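The complex appears here without one of its protein chains, the remainder shown in place.
Chain lettering (A and B) follows the sequence in which the chains are written, and residue indices restart at 1 in each chain.
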Amino acid sequence: MLMHEDRLFPADPTTRRIARSLYEQVRSLPIVSPHGHTQAAWFAHNEPFPDPAKLFVQPDHYIYRMLYSQGVTLEDLEIGVEQIQNPRKVWRIFASHYYLFRGTPTRLWLDFAFETLFGLTESLSAKTSDLYFDTISEKLQTPEFRPRALYERFHLEVLATTDSPLDSLADHQIIRDSGWPARILATFRPDSVVDPDFTGFADNIATLGAQTGEDTAHWSGYLKALRQARARFRSLGATATDHGHPTAQTANLSEPEAAQLFITVLSGNATAAQRELFRAQMLTEMARMSVEDGLVMQIHPGSARNHNRKLYERYGRDVGADIPMPTNYVDALRPMLDLVGNERGLTIILFTLDETAYSRELAPLAGHYPCLRLGPPWWFHDSPEGMMRFREQVTETAGFYNTVGFNDDTRAFLSIPARHDVARRIDCAFLARLVAEHRLSEEEAAEVAHDLAYKLVKAAYRL
Amino acid sequence: MLMHEDRLFPADPTTRRIARSLYEQVRSLPIVSPHGHTQAAWFAHNEPFPDPAKLFVQPDHYIYRMLYSQGVTLEDLEIGVEQIQNPRKVWRIFASHYYLFRGTPTRLWLDFAFETLFGLTESLSAKTSDLYFDTISEKLQTPEFRPRALYERFHLEVLATTDSPLDSLADHQIIRDSGWPARILATFRPDSVVDPDFTGFADNIATLGAQTGEDTAHWSGYLKALRQARARFRSLGATATDHGHPTAQTANLSEPEAAQLFITVLSGNATAAQRELFRAQMLTEMARMSVEDGLVMQIHPGSARNHNRKLYERYGRDVGADIPMPTNYVDALRPMLDLVGNERGLTIILFTLDETAYSRELAPLAGHYPCLRLGPPWWFHDSPEGMMRFREQVTETAGFYNTVGFNDDTRAFLSIPARHDVARRIDCAFLARLVAEHRLSEEEAAEVAHDLAYKLVKAAYRL
Partner (left out) sequence: MLMHEDRLFPADPTTRRIARSLYEQVRSLPIVSPHGHTQAAWFAHNEPFPDPAKLFVQPDHYIYRMLYSQGVTLEDLEIGVEQIQNPRKVWRIFASHYYLFRGTPTRLWLDFAFETLFGLTESLSAKTSDLYFDTISEKLQTPEFRPRALYERFHLEVLATTDSPLDSLADHQIIRDSGWPARILATFRPDSVVDPDFTGFADNIATLGAQTGEDTAHWSGYLKALRQARARFRSLGATATDHGHPTAQTANLSEPEAAQLFITVLSGNATAAQRELFRAQMLTEMARMSVEDGLVMQIHPGSARNHNRKLYERYGRDVGADIPMPTNYVDALRPMLDLVGNERGLTIILFTLDETAYSRELAPLAGHYPCLRLGPPWWFHDSPEGMMRFREQVTETAGFYNTVGFNDDTRAFLSIPARHDVARRIDCAFLARLVAEHRLSEEEAAEVAHDLAYKLVKAAYRL
């Protein structure tokens, strides 16, 4: 067996018994996944997933980041190759390095998928590489492993994707039109048209103008176009926006200042400070629009993207070389909060890659401002220890009810149940300790466990 | 029952047994409270406390901060209202939101007071709101609930207040004159006359001049006036000063530079940098005076005060919108430490809202400089997890003996026993783990537990 029924529960027998009992009450709840990076196309077309290498290794930068750090080349893994030439060989490299993942969440997620979906019970290694490859390959061809069947098997209630304002959302429309009663929702992620450092920024804005019929060469038309795009997302059920900025900086410029800055960044001649100021202003504009249209706003700051220059030049974005940076919230958010911080109709969900902000800035901010909530531990911190630190460092100041349940944030569709399972287990483990230390009654803990697994996410994301 | 006899002790039976045994040896020790925000007037006049809403909800920004974050308005809570119109209704709002405090220290403190002082054993909720209101209201009218009676019941040995140099300390004088044998001591908190950003700074300094008969329009008279004010506090038994600066920055200007800077800040035309430099210089001046007069110096840096502009404009200071900031000590304290760092007769107690400083800067500094000691976890970190992190991150470098026991730092008089009880339990829990892991003998741990609960605070604050 790869997985033990009591995994992730504290070893102390009293605490474990409580954790187990809490978990039994939430383990079968539907999965609400309000933030992630799966493809609507999978569900629109419902084609079988390809081979194991293409499914597990190629899209998962958690995996090839680690392999790369230990000397495996991206060439060996055929990263960036449209059609993998030798998937079995790629799989074998992965299998023979699987020991590198000991103690990591990737290992937990994969073992969960291997065992519960594919019935594999011996650990992945060079020795079992082919067994894994063949077993997985075969199952992927069966109807039970088509995307829609898996969606249902995973007991998903909502699954959000992340989409550019330029996206036609055609696949989302196809899903809707198909009559398949699943709730797969787009999320409005405007980085490509609000971040002057995004590749093709000016062209993207021109395209946005063409798509919306607005004059995006000027500030007011640009804002109108964004409003239109948001409305289009909402008409397909979207409830949220997402913003992946390098910092959490916000600004509140006057209308003429903003209009002038827009001209400057559009010209391509803006300084780094002006580009940062523009991103800052756009967070505030997005917050203002959220007050109007009710879209929940997610802010994901603090990643130094594409840190490895050579890899970026050869392979482009998202190859596992994004590194977190120290992130300030207390000063950075002030201009936006001065404007909208006390709005009761607004929800802004904050994430961090800098765990030092949990107890110092994020919990105090969320424990005060009505519009603020804390997103779950993110990216590198979406892990048992990371989740536990989040609860330990956030709860005493912000409570449980200024948090929003779990995000899986994944490109790896097959890892979704595993990730939510880890989150539920860790939350139950944390609550069990509070119960065992007589800081909370077991009855209350059960209510909180349910809220963390199901209720808070639906409320926060307005689902 | 709201409270379990073993609360806050680790679940592991061996460790719990040790924690319980250590705690038994310190639970009944007198409470020494060297830093807090209770009112001397309560003890001078010994009037009954008002209704439950006025007593528990209105003065406690921990409480209404959380309620506010979840959409309750300050109007609903009648914050800032002199005379609460509908205390029962305010209490009901609080009661029906009491679940928000699950997992927070506020919940521990309140349950402790509810049960041990008022005999309430069913949890506070909408359902029990009136029962609580009536029970508490009734008891507050009895002689046993007058301030002096509670002081004695709480087994307080010392209780320090926090006072402006402009305060007449009349209430402290009344207490002294009354012959009541309690030790209620003022603390010299000069923010209003050393921080150019404090409301009414120049007027405050003029008042200080009038009160002391010194020429506070000039640097030397200003320093003399401060010396006089300190002497006045000492004559009433004060042993400490307290400094609530935005940063820990210190400076060591020449006398002419300082004199000129004083003129500039007094004129109201100083830049932000000059105002910060003046605060920095004044920390060093206060340290110099402490070398002379023996007052223990407390430095509380790192809070971005009044972060919520709209609330500040409407309600003023201290409405739960102060947010911690990253805080540097290693460079900031250097000018002051260059001057007085090696003084054996000086005690400077450092606090932080930035927990990252514990292991990186504060423990190494306190583990070297003879004048430095570490204050207990403060404000948002005065909590079970916060206290445990403090011990875990500080002890290995600074030991136990460069710390100073516990501060309750509270405006909420009724929470004092609860807060000290939490501190004693967590210290015993930490020590119990050291014993269980054979890092300390149980005999030594008992000695340390006693020192942390009683001896260190008396020594550090010279009580």
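The definition used in the following text is that contacts are C-beta pairs under 8 Å (C-beta built on N, C-alpha and C of every residue); 3 or more make two chains touch, one makes a residue touch a chain.
A quick note: this is a predicted structure, and the numbers were derived from the prediction, not measured.
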Subject >> Identified contact with the non-displayed chain, of A:Arg7, A:Lys139 or A:His450 >> reply: A:Arg7
**OP:** Looking beyond the chains shown, say which of A:Glu78, A:Asp354 or A:Glu437 touches the absent one.
**Re:** A:Asp354
Original post:
In the whole complex, what residues of chain A lie against the chain that is missing from view?
Top reply: 3-4, 6-12, 65-66, 68-71, 99-105, 107-108, 123, 304, 307-311, 320-326, 353-356, 380-381, 383-386
**OP:** Would you write out the residues of chain B that touch the absent chain, in ascending order?
**Re:** 10, 12, 14-15, 328, 330-331, 334, 337-338, 341-342, 344, 356, 359-361, 363-370, 372, 392-393, 395-402, 433-434, 436-441, 444, 447-448
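We adopt the following convention: only the chains that are shown with their structure count from here on.
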**OP:** Overlay chain A and chain B by their C-alpha atoms and let me know the rotation angle in degrees, rounded to the nearest 5.
**Re:** 120
**OP:** Take the average of all CA coordinates in chain A, do the same for chain B, and state the distance between these two points in whole angstrom.
**Re:** 40
